[in-house]
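Would you mind keeping the following structure in view while I ask a few things?
Missing here: one protein chain of the complex. Every other protein chain is in place.
First chain written, first letter: the chains are A, B and C, and each begins at residue 1.
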Amino acid sequence: MHTLKALRPVARDSTAETFLAQLARNCHTRGWAFGTSCNFSAVVSREPLVLTITATGLDKGLLSPEQFARVDASGGVIEGSGGPSAETALHVLLARVLGASAVLDTHSVWSTILSEHYADARGLWIEGYEMLKGLEGVKSHTHREWVPILENDQNIARLADVVEAKLAQCPNVHGFLLRRHGLYTWGASLEQAKRHLEILEFLFEVTGRTQIPTHTVAG
Amino acid sequence: MHTLKALRPVARDSTAETFLAQLARNCHTRGWAFGTSCNFSAVVSREPLVLTITATGLDKGLLSPEQFARVDASGGVIEGSGGPSAETALHVLLARVLGASAVLDTHSVWSTILSEHYADARGLWIEGYEMLKGLEGVKSHTHREWVPILENDQNIARLADVVEAKLAQCPNVHGFLLRRHGLYTWGASLEQAKRHLEILEFLFEVTGRTQIPTHTVAG
Amino acid sequence: MHTLKALRPVARDSTAETFLAQLARNCHTRGWAFGTSCNFSAVVSREPLVLTITATGLDKGLLSPEQFARVDASGGVIEGSGGPSAETALHVLLARVLGASAVLDTHSVWSTILSEHYADARGLWIEGYEMLKGLEGVKSHTHREWVPILENDQNIARLADVVEAKLAQCPNVHGFLLRRHGLYTWGASLEQAKRHLEILEFLFEVTGRTQIPTHTVAG
Partner (left out) sequence: MHTLKALRPVARDSTAETFLAQLARNCHTRGWAFGTSCNFSAVVSREPLVLTITATGLDKGLLSPEQFARVDASGGVIEGSGGPSAETALHVLLARVLGASAVLDTHSVWSTILSEHYADARGLWIEGYEMLKGLEGVKSHTHREWVPILENDQNIARLADVVEAKLAQCPNVHGFLLRRHGLYTWGASLEQAKRHLEILEFLFEVTGRTQIPTHTVAG
């Protein structure tokens, strides 16, 4: 992924967990991380690959830096209490294939709505917005960004294969939607991943408020 | 209710009140608990049944752990200043019949709108969303969740009978709407009840933004 | 106004200003008090009538208890730095005619939209909602609440006459809208006024999201 050339691995201290816990609480406040199903991860080592990732089943509104587990390239827990989420495999995949240093999986109202509305088109184009320049590597508002939409699947191994194939097809995307599920985005640093999340959610809301049709009643 | 098998009674200390007061203030911030009419309760004892419940007429934006009363299985106050809400009978019912450890009654804009729009159908189906997995016992986004809608009634004894009959019909629901009133949801723990509230409100907003018809004007 | 029988005059200490400053900041956070044009007041003495009211031209997001002036029945400043708002006459009127102990003038998006949409009808009916019970004296969701809409006017003396005549016609209202301007509501106590504000804003949003027509485009 050309946008991640300036790779910045996260140091093996508490910084990543502190950053991600604060981000998770912030996302919960915004309504992008209700329930316990969102996950946030960061690479803490490249050789061998180690990720720190939110443990499963936690309230993101109260998340603390202690509530992360460390997993290896196979997704197995090597440190930390609490099992990792079933979706850990997707985080590992994005870190491995794209070289992402941080991966965010959030569930907002607008991303959920768009993921259904554009499902038949298997994605949506977003173009012409200044805010697109917040996506790494984008230099002009004339950029056309493709956001793929993949069918949701409870079989995460199978889903990971589908994601990997899609990313091979579309190596320059900055995120993708799972249908009626939510958004995956990432970055070459914690800050960049947070920026991509904010930019995509902003553009989803603009798109949703202007493009999603409403039912009408007489009068 | 199969979802509440892992019953976790709340200890008789201040934990439940602290948790619920913070949740109430959070709901107020989100606009889900304006005015003073919402109520939050938790089971503090099973034998005999004792609930701690928000005293009547309080600003949920300023709620403190001291502003709860303890009531017995008949809804009578056994401890704490301030009378309980008239709706205490519904909280006791849910704790008794479903084994709920915490009951939340909130009034959001979207739950109010949906409770009217789907009133003739006496409920709404929500299906196909990943977020449904935040409802206890749900393992896949393919789940179909029924949210019953009951007519609002100022006669709480009569309403309690209607609720009890409806829950006997639909034992697997995770919440119900009172028409033009709001949501009742619950859980086998404080955390689970909070999760159900967030999940249902999220799904109500998605449903409301895509399914509620709008009036149109020419042009 | 029958709803204000249990009159609770505000003590002459800092309580009213502290309460109102916090409420003003809260309203600013919600987007109900942008710019500097909203005003918040409370009665600090009945005989003679003295109100404490936000001084003119202040950022409500930063309001402190020191930024209030005290005015007499004629609206003249008797204490405090900073001139009172031009709309002080309306606050004094509501305290005098209705016996209100606190008066809130806020400008939300939904109140502004409704005040235009229902202007030709000179008001709107709101009925059938449980939240109506948050309005003092309302005992059932079957209540029908009339919210008058008055034409906006920069001549405050003339506007005060119009308001007084309208309140003589509709003595049981809990608030009124000024067209394309915002809401005036009040209460027999600070807490009651805050409750009325929250209830009315909630009901305005429900009404706005379901009743305000949208323009449509093909497709």
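Just so we're on the same page, contacts are C-beta pairs under 8 Å (C-beta built on N, C-alpha and C of every residue); 3 or more make two chains touch, one makes a residue touch a chain.
Treat the numbers as computed from the prediction; the structure is a model and nothing was measured.
Undergrad: For subunit C, which residues lie in contact with the unshown chain of the complex?
TA: Residues touching the hidden chain, for subunit C, are 31, 34-37, 59, 61, 107, 109, 112-113, 116-117, 152, 154, 178, 180-182, 208, 212, 214-219.
Undergrad: Take the complete complex as the reference. Which residues in subunit A touch the chain that isn't displayed?
TA: These residues touch the chain not displayed: 26, 30, 128-131, 133-134, 139-141, 191, 194-195, 198-199, 201-202, 205-206, 209-216.
Criterion: only the chains that are shown with their structure count from here on.
Undergrad: Which chain lies at the heart of the structure, taking centres as C-alpha averages?
TA: Given all protein C-alpha atoms shown, the central chain works out to be B.
Undergrad: Between subunit B and subunit C, tell me the centre distance in angstrom, where each centre is the average of that chain's C-alpha atoms.
TA: Between these chains, centre-to-centre, one finds 31 Å.
Undergrad: So what's the Cα centroid distance for subunit A and subunit C, whole Å?
TA: For subunit A versus subunit C, the centre distance works out to 44 Å.
Undergrad: Return the residues of subunit A touching two or more other chains; collapse runs of consecutive numbers into ranges.
TA: Touching at least two other chains: 214, 216, 219.
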